[in-house]
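To start, the structure under review is shown below, and the notes come after it.
Shown here: the complex without one of its protein chains, the others still in place.
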Amino acid sequence: MSFLIPCPNCGERSVYEFRFGAEVKSRPSAGSPSEDWLRYTYVKQNESGVQKEWWYHRMGCRQWFIAVRNTATNEVLSTSLPEEKPGGTSS
Amino acid sequence: METYQGWEMPREFRPAAEEAAHVRSAAGLCDVSWLVKLDVKGRGWTPASSAGHTLDGTVSRWRLAAGHWLVLARPEGGAGALEGLQAAERQLPCLHVTDVTSVYCALLLAGPRSRDVLEKLTSADVSDSGLPNQGAAQAGLAHVHAAILREDRGPLPAYLLLVRRDVAESVWDAVNEAGGEYGLIPFGFSAAEHLGAGV
Partner (left out) sequence: MAHPVDPSPPGHPGGASEGVCPITIFFDGKPISAQPGDTVASALYRCGVRIFSRSFKYHRPRGLLCGSGHCPNCLMTVDGIPNVRTCITRVHDGQKVRHQNATPSLENDWLSVSGFFSWLMPVGFYYKTFTHPLVWRGVEPLIRKVAGLGEVSPEPAADAGSESHPEHGSTGAGPAYAHIFWHTEVAVVGGGPAGLLAALQAARSGGRVVLIDDQPELGGHLRFQGKGRHSGEWVMPDGQDLSGLSGPDLARKMAEQVVKEPRIRVLQDSTCFGLYEGRLLGVLQKLAGGQRTANGSPSAGHSQALERLIYLRTQRLVVATGAYEALPLFENNDLPGVMLRSAAQRLAHLHGVQPGKRAVIVSEQADGGPVAADLKVAGVEIEAVIPRRELVSALGRKHIKGIRTTRGDLACDLLVLEGDRVPDAGLIAQAGGSLRWEEGQRAFLPGEMPPFVTVVGEAAGIQPNPEAPLPGPCSKKTFVCVCEDVTVKDLCDAVQEGFDHIQTLKRYSTVTMGPCQGRMCQLSSIAVCARQTGRAMEQTGTTTSRPPTLPISLGSLAGPRHHPVRRTPLHPCHEALGCTWMDMGDWKRPHHYPAPAAEPGASGHGATPAHTSTSHSHHLPTFVEAEYRAVRERVGIIDVSTLGRLDVRGKDAPKLLDKVYTNRLSDMKLGRVRHAALCDEAGILLDDGTVSRLAEDHYFITTSTGNIEFVQQWLEWWMAGAGWCVHVTNVTGGLAAVNVAGPKARETLAGLTGTSLETAAFPYMNCRQADVGGVPCLMLRIGFVGETGWELHFPAEYGEYLWDLVMKEGQPFGIGAFGVETQRLLRLEKKHVIVGVDTDATSNPMDADMAWVAKLDKEDFIGKAAILRFQARLATGQSERLVGFVMEDDSVPLDGSAVVHGGRPAGRVTSCRFSPSIGRGIGLAWIPSALAHAGRHFSIHVNGQLGQARVTFQPFYDPEGKRLRM
């Protein structure tokens, strides 16, 4: 595994500088039914193909960002810093 | 060991003139941890230049990431820099300045072979196009996080390496080991002054 990730801050770097976070999904609101929480906590898409993911540049800018990656080829199609949405988190 | 800039620092390991000449022809490593280091986080603060920028010879500003800067100052400029930033902190809605002088060790890696040494320690691109003079990069260095700030002394390539204090000895050893084949030597503050101050 030696693919490159274009960090929105630092540019293209080796994947070893990064930490994989999780698939991007939205968190149920407080008081949602148990099933929603179970699905959110335990069920992963594990897409074989393009998926949106959280990555953290631990050896670089130390910021979280979102990457669109093809998990089958490890091609990173795009990366971006999370949008600043007052009051809501995009995870 | 002598008091320098308010810190106990090594003056020289061998005669300073010899050290300076060696650094000019090969490479050298100097502990410049006495630098005042200020961590600036927040949106809305836009310094004059987005890249590394030396203000008046005592203060320099480096953009590390979106909303994240590092300000370095010689001790005589440190208080002024901190005051200026604290004033900005009060004016802007969400700007925070943290004095991280003790958090980071600063090592000055200088000399024509300094890039060769660096290439053995980091997988980031430190070529002239990857890290031009006045450029800043954060990257793994000898397996730890580092800020690599390029600040040439005239024609002499030079890099400031900022690593966390608790791993600094380990990094010092790693740089010395990697530099062995390029003739890297440790040098003291006296030779560093010969090479030109920098901030």
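A few comments on the model shown:
The first chain written gets the first letter, and so on, giving A and B; residue counts start at 1 in each chain.
Here is the rule we use: contacts are C-beta pairs under 8 Å (C-beta built on N, C-alpha and C of every residue); 3 or more make two chains touch, one makes a residue touch a chain.
This structure is a prediction, so every number in the text was calculated from the model and none was measured.
Although one chain is not drawn, the whole complex shows that of B:Val23, B:Leu82 or B:Ala142 it is B:Ala142 that touches it. Here one chain is not drawn; of B:Tyr4, B:Tyr104 or B:Tyr159, the residue touching it is B:Tyr104. Within the complete assembly, residues 7, 26, 39, 41-42, 93-94, 96, 98, 100-104, 116, 119-120, 122-125, 127, 129-130, 142-144, 164-167, 169-171, 174, 177-178, 180-183 of chain B touch the chain that is not shown. Against the chain not shown here, chain A presents residues 1-4, 14-15, 19, 21, 27-30, 32, 34, 37, 40-42, 54, 56, 58, 62-64, 74, 82-91.
Going forward, only the chains that are shown with their structure count from here on.
In whole angstrom, the spacing between the mean C-alpha positions of chain A and chain B is 32.
Against chain A, the residues of chain B that register as touching in their complex are 64-66, 68, 123-124, 137-140, 145. The touching residues of chain A, when paired with chain B in their complex, are 8-10, 13-14, 16-17, 58-63, 81.
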